[in-house]
Structures are given as C-alpha cells and as structure tokens.
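Note that this complex is displayed minus one protein chain, with the remaining chains in position.
Naming follows writing order (A, B and C), and every chain is counted from residue 1.
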Amino acid sequence: MGLLSRFSRGQLRLNRIEAFSDGVFAIVVTLLVLELKVPELHNHQSVSELYRRLLELSPKFLSWLISFIIVCKFWLNHHHILALARHADYALVWLNSLFLMFQSFVPFPTALMGEYPENPLAVSFFGCVLAFNTLFFMLLHAYILRRLLKPEMEGTQDPRIITKSFIGPVVYLAGAGMAWLNVHAAFLAYLLTPLFFITPPGPGPALEVTREVSEA
Amino acid sequence: MGLLSRFSRGQLRLNRIEAFSDGVFAIVVTLLVLELKVPELHNHQSVSELYRRLLELSPKFLSWLISFIIVCKFWLNHHHILALARHADYALVWLNSLFLMFQSFVPFPTALMGEYPENPLAVSFFGCVLAFNTLFFMLLHAYILRRLLKPEMEGTQDPRIITKSFIGPVVYLAGAGMAWLNVHAAFLAYLLTPLFFITPPGPGPALEVTREVSEA
Amino acid sequence: MGLLSRFSRGQLRLNRIEAFSDGVFAIVVTLLVLELKVPELHNHQSVSELYRRLLELSPKFLSWLISFIIVCKFWLNHHHILALARHADYALVWLNSLFLMFQSFVPFPTALMGEYPENPLAVSFFGCVLAFNTLFFMLLHAYILRRLLKPEMEGTQDPRIITKSFIGPVVYLAGAGMAWLNVHAAFLAYLLTPLFFITPPGPGPALEVTREVSEA
Partner (left out) sequence: MGLLSRFSRGQLRLNRIEAFSDGVFAIVVTLLVLELKVPELHNHQSVSELYRRLLELSPKFLSWLISFIIVCKFWLNHHHILALARHADYALVWLNSLFLMFQSFVPFPTALMGEYPENPLAVSFFGCVLAFNTLFFMLLHAYILRRLLKPEMEGTQDPRIITKSFIGPVVYLAGAGMAWLNVHAAFLAYLLTPLFFITPPGPGPALEVTREVSEA
C-alpha cells in the first residue's frame, strides 16, 4: 500500500482539528503583542521621553496591526473551508499542519519588519512568508473541494475559486517586490491584501438548523 | 453587491468563535504574569534583599491584578452577549476580532503602567486603551441586539443598556484624566471600574434545559 | 437588589467556563518551560561546559517538575468538581476566576524558587502562594456543593470533604515554614503534597452514558 493511499485514509472528527487550529490562531494573535516591549526610560517620570519612545514604536504597532488582521482573516476563511468538509483524513490533517506551521511562524517576520521597517529585506521577507502561507491555505482549500466536499454542498462552490484566490499570493509578492523600491508602499500593500478575502467567497453551509440543535 | 451586504452574510456556528475568543482571553490573562520578572539579586541567599526587591515589584503586582480582573469581567460579559445571538455573520466576526485586538493588546499598557507607575502618560495610556476596548465591546453588543438577537429573547433586553454601558468608557477616561493630577487616584478608578459590570446586566437566556441536554 | 443576590443569578453553560479554564491550565503548564533558558556558553562546542551548565539548572528543572504536577492535579480536581455542578452562576464564575488568578500566577513563584533555591524567602513564597491557591479551590468546591450540586449527586458526596481538604494548605504552609530551617525539606514537602489529591475524593458522576451519547 502506497504512502499516498495511506494519507487518504482516516476518518477523523473535525472538532479536534478545529480546536487545535483555533488554539494556534489564538496564540499567534496574542503572542504578537509580546514584540511590543516596554521602552526603557532614563527618567522614569518623564512624559516627553515616554511620548517620544512610544512614537518610535509606531512601526511595531503597525506591523502588529497588519498581522493581527491577516491572522483573523485566515481564521475566518479557515472556519469557512473546514465547514465544507464532511470529515477529515490524514492528508487534510497534514495540509492543515503545514498551513499552521506558516501561520505560527508569522510572529517572526512581523517582529523583523517592526524592528527594521526601513530595511527592504525585512519588509520583503514578510510578504514572501505571507505569500507561502496563503499558498498552503489554497492547497488545503483545493483538497477539501476535490476530495472531502459535503455531498449537499456540491455545485454550490465557485469552480474557479482556487484560481481567483491566487490574487492573495500575487499581491503579497508584489508587496515584497515593492519593498525594494519603497517600503511604505509595501506596508500599504500588506495592509490592503486581507481585504480581498475579508469575507469568505460564496455561500457556506446554512447553519441555522445546526445552531438550533447544538444550542438547545 | 456592496461591501456592507457582504458582511451581513454568513451563518457561522458560534462555537468556533467562542473557542477562538476563549483562547485569546485565556492567553491574555496568563501572559500578564510574564511581566513579573524574577528580580536579580547581588546576594542570592539574602532574604532582606529579596524582600526589598519583591516590594519594589508591587506596582507590577497591582497592574497585573487590575488587568486580570478586567479581562475576566470582559470574558463574562462576552459570554453573556454571545449567548444572545442566534448565529454569527461576518460583521459579528469582524467586530469580535476588533474587540479581541484591543483585548490582546492589554498586556502592553499593563506592563507600561507597572513599569512606570509614577509616569502620568503611562498610567493615562492604560485608561485610554481600556476605554476603546470597552467601546468596541459595546459595538459588538449593539450589533447583536439589533441584528442577531434570538427571537425568544426579544423584549427581555433593557432597551437602554447600550446607553448605560457608556459608564464604562467614561470612568476609564476619567481615570486617564486623573492620572495627570494623581496617579494613585487613577489606579483606584481602574480597580473600581470593572465593578460596574461585574455581573452582566439583565437576564440572559435560561440555559437549564440546554445543559441537561448537553450533559446527558 | 443586593450585590449578593446578583451573584447568585445567571445560568451559564459550563462548557465555556471549562474551555476558558482549560486554556489557562494548558498555558500555565506550558509557559513553565520558558523559565528554562538556554545557558550561554563561552565555547559553543564544549561538551563539558554545557554539561556543567545543565547541571546548574537542576533546581529549575525540579521547580518546573513540581509545578507541572501541581497544576495537573488542580486540573483533574477542577474537572471533578465542575462535573458536580448543574449549571454556573455569576458567583461560580468569579470564584473560578479568583482561583485561576492564583493558578496563572504560579509561573512567577516557580521561577523565583528555581532561580534562588537556597533563599528561604523564595522557597517559602512558593508554598504560601500554593496554600492560597488551594484555599480558593476549596472555596469553589464548597460553593458548588452548597448551591449548585446536581440533584442526582445529593448524598453521594462526603460531607466532611472540605474539612479534609485543609490538609492541602496546611502541608503547603508547613513546607513554607520548613524552608526557613532547611530548603531541601521544603522542596520535598512541595513534591509530596499533590499526592494527597492525586485522584479526586469519592465518586464523581457516572459518565458512561454521557460519553456514548456525545460520541455517537
């Protein structure tokens, strides 16, 4: 029995995969704030010194904001695509883990960009990581659509959705390229990219009934 | 189709939103302790030196305590308002994410206030962040009441609850203002503010039946 | 309406309280390892230097081990007592939050004891924090037994269980006292105390049926 067929085995409940993923999303999003270090002051009571030091942190605040929104956007879309699957197999688990690997890596490029906002490599690195992250998300999405789509969802999904999703990596890479000309333009690109998928595309499963059942 | 109408689409199960939010709350509350750094001693075995250094940490202990209680209060009220919603749409997800963004930011102003408890800007900054945090919570609350209230909860909610909730941001801002006159008064204001909503206002859904079902 | 009566209101589902608590337990237990810092070596490839530096970390390993076991013990007993409650009211939420506040504080005394294992104050501080932590746990336990016990559990609980539980704080305080005579004796006391409640006392709810239902 080949390795490939082993991966398509397994019928796992999605709830633990969601719990693990939600844990990673929640921790990533909260760890981001640890990069905002309290500045050291010469004069502890000086308002003007603290004010200046907080202003100097603004690239870090901006990096934090950008990453926070991006991770929330991934969370929402992850929620959407997992709700399309009828169950999980081992391939889904590993595609999900690879996606989460990049997701959990986000605090590093965020910190790098916040620390060296004028360094083209640092700003460019952020865009490249996010482009790969999005590609792994698309792989997960495509796998669910082809192999694990709920029968009742057949025909409801846009057949060109994966192709359309390439807008994400393309814009992140464009931002990464822009960083070598103008870092400010790159920051702007990163800030605007999540807007493309700020709401998941197309209809998801109607969950009204589900909720009534699970709540009462 | 406009952006606004896209946001009102989507019928998401609330349980993953709760799981993600609970993760953020739990991590924020636990990360707060990381600001309490072990003091460095010249004489490792000196009781009196360690005693003095622990006393010096008291503003940090106090900041930690204040933030812990505030985050727990938010958690309880968040639990309350999400239980009012019949399902989640994308607008709820994003309002929730913005609220969580401020919530996950709390360790930074907490650390700043703990480090520079005599600096009016540091103490004031804490109050401003919390005022904004409460405003985003109220936005989430108002959105649920207007758009997503469970049919069986209609008429049970105090129609002036959002107006009454302004007491929160007002007192935080008052504390932020007081900080410029007397930092101790500001600490006191921050410590007392969560008492206003230490229990959620008015009745929530009766969940007795729910529990019986989910438990057995 | 008095404050006390407000606290006894509210019928919350226990699952979000469990999720929040489990999050805090899991984070505390995992954050403990962050205190184990990689030692700095003069000669990066020297085996003997690394060996010596790892040996020097042994008080930190021991503190980590003690706290890990204590937090797991609290988790198990917390699981046990929450399963006795028919639902949650606001008083339970706040008693639980106060307990979690001490629980989330544990990494600080753990790090302090690991850093200064020969300092009686550092070792004693650990025992005092754990004694208070246990007292808040007992308060939560007593509240559930008196006010929120499931009807079917009536008569199954040992009426003297709270009195018996005082063994916990007493031994922690004894350890804290011993620290002033002999720190090694205190470490031993802390290591042995969790054994008293390594399994919850008496019968919990029979959950066989529950599981069948929730699993299939």
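Structure notes:
Just so it is clear, contacts are C-beta pairs under 8 Å (C-beta built on N, C-alpha and C of every residue); 3 or more make two chains touch, one makes a residue touch a chain.
Source: prediction; values computed, not measured.
Shown as candidates are A:23, A:127, A:175 or A:194; the residue that touches the absent chain is A:23. Take chain C: the residues that touch the chain left off the picture are 18-19, 22-23, 25-27, 29-34, 36, 38, 41, 44-47, 50-51, 54, 65, 68-69, 72, 75-76, 79, 83, 198-200, 203-204, 206-208, 210-211, 214-216. Although one chain is not drawn, its touching partners on chain A can still be listed: residues 6-7, 9-16, 19-20, 22-24, 26-28, 31, 34, 86-87, 90, 93-94, 97, 100-101, 104-105, 107-108, 111-112, 115-116, 118-122, 125, 209-210, 213.
Everything below uses one rule, namely that only the chains that are shown with their structure count from here on.
Seen from the Cα centre of chain A, the chain whose own Cα centre is farthest off is C. Compare each chain's C-alpha centroid with the centroid of every protein C-alpha atom shown, and the nearest one belongs to B.
One inter-chain figure worth recording: chain B and chain C are separated by 24 Å, centre to centre, where each centre is the mean of the chain's CA atoms. Counting partner chains per residue, chain C shows two or more touched chains at no residue at all.
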